[in-house]
Structures are given as structure tokens and as C-alpha cells.
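So that we are looking at the same thing, I have put the structure below in C-alpha cells.
Yeah, one chain of the complex is gone here, protein chain that is, but the others are all in their spots.
Labels run A and B following the written order; every chain starts at residue 1.
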Amino acid sequence: MTATILEISGLTVRYGPVRALNNISFRVDRGTIVALIGSNGAGKSTTLKALSGLLELEGGSISFEGEFIEGIAAEKRVERGMAHVPEGRRVFPRMSVWENLQLGGYTRPESEINQDLDHVVSLFPVLGERRRQYAGTLSGGEQQMLAIGRALMSRPRLLLMDEPSMGLAPQMVEMILEKVTAIRDEGTTVLLVEQNAAGAIRLSDYVYVLRVGEIVHQSKGSEINDELLKTLYLGHDL
Amino acid sequence: MLGAIYALTAVAYTLVYGVVQLVNFAFGELFMLGAFICISLMLPSVLLFGVRVTMPALPLIMAAPLAILFVGLIGVLMERFAYRPLRNAPRLAPLIVAIGLSVLLQSLAQSIWGAEELSFPEFELSKLPPLVLFGSIHVNVMEIVVLAVAIVSMVVLTIFVKSTRLGRAMRATAEDPIAARLVGISIDRVIAAAFLIGSLFAALAGILYAQAYGFANPTMGFLPGFKALIAAVLGGIGSIPGAAIGGMLLALIETFGAGYLPNGSAYRDAFGFGILILLLMFRPQGLLGRRELNEAPAGSLVGTGSSRQQPQWYEDAVRLVGSWLLRFNPGKTVLTLGVLSVAVAAAFLITSDYWLRILIFVLTYGLLASGLNIVVGFTGLLDLGFVAFWAVGSYLTSILFVLVLKQKLGIAPADIWWLFYVNLLLGGCLAALLGIALGYPTLKLRGDYLAIMTLGFGEIIRITATNWIDLTRGPMGIRGIPSPSLFNFSLGQPRYLYLVGLALAVLIFACIGRLVRSYVGRAWVSIRENESAAEAMGVDTPRYKLFAYASGGFVGGVVGVFYAHSQQYVSPLSFTLFENILILMLIVMGGLGTLIGPFIGAAFWIIFLQVAQDIPFIQSHPELRYALLGLALVCLMIYLPQGVAAKARIKLTVPR
Partner (left out) sequence: MMELLKVEGLTVRFGGLVAVKSVNLSIATGSIQALIGPNGAGKSTLVNALTGMVRPSGGTIILKGQALQGLRPHQIAAAGICRTFQNIRLFGGMTVLENALVGAHRHFKSSLLDLVFQSSRMKNEEAKWVSAAAEELEFVGIARHRDTLASTLPYGHQRRLEIARALLSKPDLLLLDEPMAGMNSAEKDQIGKIIKLIQQRGITILLIEHDMQIIRELSERVTVLHHGETLTEGTVQDVFNHVAVKEAYLGRAA
């Protein structure tokens, strides 16, 4: 087992006429939480979508566990051990919580699904309580937990999370971020995209700052102080 | 029993719509193919392309599953080669492909099995005497079998979708295809599965239908197919129990309507359409459905074609044809005059009446296509009821001249020759009014629902024309419509008719051109390109949509009047959905949203019809021409969606 689970080099992505990512390179070490922060339109979500295969690359390579995966379809990347919790949660609203979770284990052998369900419920007990409820009727925080739980059902070794705190009340944000740490402690590597920069920096092992499609800063989370953050993030001191 | 058959076919529409949001009109044809293949397998021998071929003479119990599987395969192939390349294209493109596939399959079936019906062979069950229940109710054994088969297959499907892995994946894809990919579901496989299951159900329904009525014919799929679509919409498209309820309900309404309403059985087929229209107006999501299905197909009409690289010769050919056509841009006065003088000279140089009549056809269809092009090509509203306008103009003038003046009042047409010219305007205006009346309820509808609703309108008008015998003389049609004349000079000769047609064409062409090259045309195209942005820029979109319907209708009405007088005969057979599709195809072939495209399409098609007549194989199977048309339409949508005259895109500003 190598220390690096994901290595990206020269990643370039176009969104129609916009070049959303311009030749970015970074790597993620196994068993860590790596945060990708930056303001709106910096290219954070685009990076995750490119990694999970939802967007086509214009250039560059993605190496996951030592293999290049840029030619592989999104649904196949799940089988390889990479799961994406998309922006806006995207649970299946008219299916039950349980069905959502079962779908999360779509790529897994049927025989192991129950075991995985138990594991997810132990992490998010509320999902067990609401197993028969339609996912669309859950609160925002519960939907976020379901989205994470659904991704964990595929037993990923790398979890891509896109703005799990978006639109949630502060206590809920704290709770979700704690769970992210718990997931890391179980051995799953996490690549976290966040607008809530302070929260993300606090729990990450390493931080990359994106700005208009380029990485403008990288360091350990503890090395980023408030002033540096504001400059990097807002482009100007406040 | 009819309810069960509608319900089964409705399931096909519902499944596919749920997963890919596509109304696959071709299910009606798969329904028909199921019946044909099943019957063929049950016979000892059958005529295919006029050649007697020995068949296995299987019992129904074996023939049916084989036929169903075969149709399922066709469905999967259809998805793979016709729909998949267009998965990300704007909604209009797959819809037109669906129509093209329908025409292709139907015409192909006509060529293969002939236009005659094929009767359903007798088999053991059908020979059993009816059961007598409670001493008074007689029930055919087969009726019970049909009902049982329908119920069992619905239940199996429900269980499949509810609790199997693939079924769950289908529902997930229907809800959110992106999230579905993120959990590892292969969308391609799910869509193929939906098409497969849908096709199986359509074929099953077709076989049940054929055995119930005792025959199969190539057009049998259209009405049940369309009614199944209504049933699916009624129940809420995308919902399986909805499809079952919708099917039963529709059959009940038809039966009761036919039985209890005065003259109800004649209008039986119109009930479904009427319900559909009311439903779409007041509750477009159906009984059990969701509202989302009425979305705007934003962006350009049919896309700019596949992004894949075309061979160099192909690119060159397109460019050559395009630049050649560009020179016909009527903004250039000299060329316009040149084309015009050639067209006028043709009247005197061509001595064969036969070819002059063909030219009249080109003009008629070119004009009709130009009218429809305003609605579909410029404004981006798929209208499948356009023939209604044509019919209104034709019938108006025919009824006035023949039924009212000649027969009631005893006035000789020659004494009121000028009425023809008045009628041109009158017919146009009446059709324009109809356009507004029919357009109004469709304003809130977009995309597929709009197409379905306009189709419903067209059918209602045709059914009315067929059955309101006092007014229209029904299927017999109206004969003896006088040729146009000027004072005492008859214009009945093909040469003069052609000139009258040409004059009309020039007038209408110029008017459309002038409207399009102004703020009106820009408003139309902006609605097509992005309706919400158009509104935000101050375009009163409902008003301009109605205006497009009215303008298109006006042209249709005027052409209708001309058509009636040049043919001297009208009947409801001229105004079928097929004609509408044909006109639509002409535009697509020539280029949607171009001025010259409709005429080029019409010329291509009609000259092709004539040339093809000389090919022996086509001579013996004339329907193959329509199959080719369908195929051409599908290929055009995939490879050259903007039509042959795409490069002749017109400017929307006044030429300086």
C-alpha cells in the first residue's frame, strides 16, 4: 500500500466555453482528510466531478491507487472504490431511506449489503429510525447524512464530498463535520470541498486553496492563519 | 378487455418516459409488429414481399413468446442506434426520430406483409364455447385469458420494479440520473432495459389485440398506440399503476360514451383525444403523476449535429450544397428575379401536363411546409395538428361552392368565379382563428405534451370531418369543386393552375420572409432558442406563440382553398396525421427555420416519389418509399439535424 491514494496532474476541464480548471495538480494521501477550499466559481465542484467521471477532461491525468482512471466511466469508478457525495445531496426523493442506501450498495454483492447497512446505521442512527420514510421528506441535515451513508454503502476507499455543510444550521454543520472525521478514522480517505473554510481547515490534514481554476496555496491546515485565508479566499483583505 | 390492452401498452410508454423522458411514438408500431410476427409464426406459410415463405406453424403458446422476444430485440436496437446518439440533443430531435421510426416500421410492415390484413389463425382456446356464469353472463374463454395475462404481467412488472436490483436502478435513474451514475448504475443498461421491457409489453398487447379482433394490419398500431399514450398521460406518465388505471378508465369512457351519447359510436375515437386535451389543460401531471414533465426544451431546436468527426467528403458535400443553396437567398434581388423567371418560364416550356401537375404538388406541399415551418422551425413548437388548418380551408371553400351555392341555391360556379379569391382570404382567416383557438390552451404546454396535444386536435378535426356527414359528406368527400377562373377564362388547365399556385407561393413566401426578417421573426426565434430569456427581454411570449399559430394557420388555410380547387375533390383522407408527419419531414429535410428549406424538401420528396416509381422493386412495393422517408428522417436527425439547407439560415434583420 502506497501512501498516496490519488494523484492528479495537469487536470484541465472545460464547461462549454469556460475553462473551469486550468492545469491543476495535487495529491491525496491515504487515510487523511484533504480539503479543497475557495470561493464560488473557483472550480472546487468541477474538480470533484472530473474525479468521479461526471465531467470529461480536456487534459491531464487522474491516478487512483496507482492506476489511471480518466478513461473509465463514472459508474465503473464506484466499483473501483471511489464514491462521490454530490453537491445538493441528490438523494432519490421518492424512494425510501432504505432503498436509497441499498442503491448505494448497487455495486456490492447482495450478500454483504445487510452488513454495510448496519455499519451506516451505526454511524447515522437516525437513518435507521427513518428507514421507511421517503428520502424527500427528510430534513436537510438528514438528507445530507443519507447522501453520505449512501456513498459509504459502496465501501469506498476514497470519499469525495461536495459541500456537505451547505444550507445547514450551525449545529448540524458541526455534527456533519464530526462524522467526516469519524469516517476518516475508520480508514476511508476523504477529499472534502467546502465553502465553510474555517470548519474544513480545522479538521483537515492538508488544504489546497483554489482560485479561478488554479491552485494558489497548499499547506497543512494548521499553517493557515486567518489573515492568509482572507487574502487567499477573497482576493483582498476584508 | 380493451382496457387491459391499453394498459399494457401504456406501461411501455410510461416505463420509457420515466427513465429517459421520451415519448416513443413507435410503440404503436411495435404493437403492430408483435401481432404480425406472432401470426406469421402460427401459419404454415406466409407471403413476405409477395414471396411465399414456409413458416413453422407454431401453436400460439410458442409463437407469442417468440414474437414478443423478437419485438423486444427491435426495441433495444431502436434505442441503441436511433435514440442513444441523441441522448443529449434537445428534446425535439428524439421526438422527430420517434415519428420517423413510426413511419419506417409501419411502411416496412406494409411492404413486407402487404397492405391487406392478415387474419388471426384459429387455435384451441378460441374454439372453446363461451363460459356461462351465474346462468346469464356469457364470457369468452379468451377474454378471461387476456385479462389474466394482463394482470399477471402487470403484477410481475410491479414486483420487478419495486424490489429487484435492476428495478430499483430503473427508479433511481428516473429520479436522478446523475446520482444514479454516482452509485454505480450504468445508465445505458437501464435505458436499454426500459426499452426492452416496454417493447415486450407493447408486443404482448398487440398479440392480444390481434387475437381479439381476429386480424392484424399494418396500421392497426396507430390508434391503440395513441390511446395507450393517452392512458399513460391520464394515469400520470411515469407511474405504472397509473398506466393500469388510465388504460381501464379510458376503455370505460369510450365504451360508455359510444353507448350512451347520441351518435357516440361514430365519435368513439374522439373521446380519448378530448379527454387528453382537457387533462393537459387542467391537470397535466395526470391522476398519479408528477408535474415536472412539462419542461421547456431550452436551447436550439434540434442541436447542431453530432460532435463526432465526419469524413472529409461528407463535410465538403454539405458545404457545397450549402453554399449552392445560399445563393437562393431571396434577399438578393437579381437572383430572386432569376428564380422567379425560371419558374414562370417553366409553365410554358414544360409541355407535359403530368409534370406540371407534379410542380403544382411541389408548390402545394412547399407552401404547407412553409406555414408549418413558422410554428415548428422558427418558433420551435412541435405541431402535429397542422393538417387541421389545411382541412379547414379546403372544406370551407368546398362547402360554400358545392353544397351551399350549387346545390342549395342553384348558382353556377362560373357566375361567382370571384368567390375563389375571396375564399383564399376567408379560408386563411378562418384557419388563423382556429390557430389561435387551438393554440390558446397549449400555451402552458411545452415539449412532448405540446406535440401530443396538437396531435389530439388534428385527430379530432379529422374525425369530425369524417363523421359530420351533413356538413362534410363524411368519407365520401365532396366532388365537383370548380376550377379557379378569371372572369370567363377557366384556369383549370395544369399550366394555369401552376401559375396561380406560383403566384400564391410568391405572395406567401414574400410575406413570411418579411415577417421573419423583422422584430416579429426575432421574437419567434428567441422563443425557440430560450423562452425564459426571451420573456426577460420583453417578448410577450404567449402573444407571439399565438401569432405563430395564426400565421401558420393562415398559410394552411389559403393553401387548403387552392388545393380544393386544383384537385376538385376533398375528403378526410387527405388530412391524416400521416400527411402532417410528411409535411413535418419535408421541413426537417430541407432545414427547420429556413425560408427556402420547405420548398427544397417538397421538391426532393415529390421528385423522389416520381423517380422511385420507375424502380421495379419499389413499383411492386410502393410503401417502401415511405419507409425510406422514415429512415432518411432518422438519419438526418442523427447526422445532419439542421437539414440540407442548413447553411441557408436566413438573417433576421431587414436586408440593406
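Basically, a contact is a pair of C-beta atoms (placed from the backbone, for glycine too) under 8 Å apart; a residue touches a chain by one contact, two chains touch by 3 or more.
Predicted, not measured: the structure shown is a model, and the values here were computed from it.
Trainee: Tell me which of B:341, B:532 or B:620 is the one touching the absent chain.
Mentor: That would be B:532, which touches the missing chain.
Trainee: For the chain not shown, which residue from B:522, B:545 or B:565 touches it across the whole complex?
Mentor: Answer from the full complex: B:522 touches the omitted chain.
Trainee: Just the residue numbers, please: which parts of chain A touch the chain that's not shown?
Mentor: So the residues of chain A touching the missing chain come out as 15-18, 20, 39-41, 163, 165-167, 170, 173, 194-200, 202, 212, 226, 229-230, 233-236, 238.
Trainee: Contact with the hidden chain only, please: which chain B residues?
Mentor: Residues of chain B in contact with the hidden chain: 298-301, 304, 511, 514-515, 518-520, 522-523, 525-526, 528-530, 532-541, 593, 649, 651-654.
FYI, only the chains that are shown with their structure count from here on.
Trainee: Can you give the whole-Å distance between the Cα centres of chain A and chain B?
Mentor: 47
Trainee: Where on chain B does chain A make contact in their complex?
Mentor: These residues of chain B touch chain A: 165, 168-169, 171-172, 175-176, 178-187.
Trainee: What residues of chain A sit close enough to touch chain B in their complex?
Mentor: Per the touch definition, chain A meets chain B at residues 52-54, 73-76, 78-79, 83-84, 86, 90-95, 99, 102-104, 106-107, 110, 150-151, 153-154.
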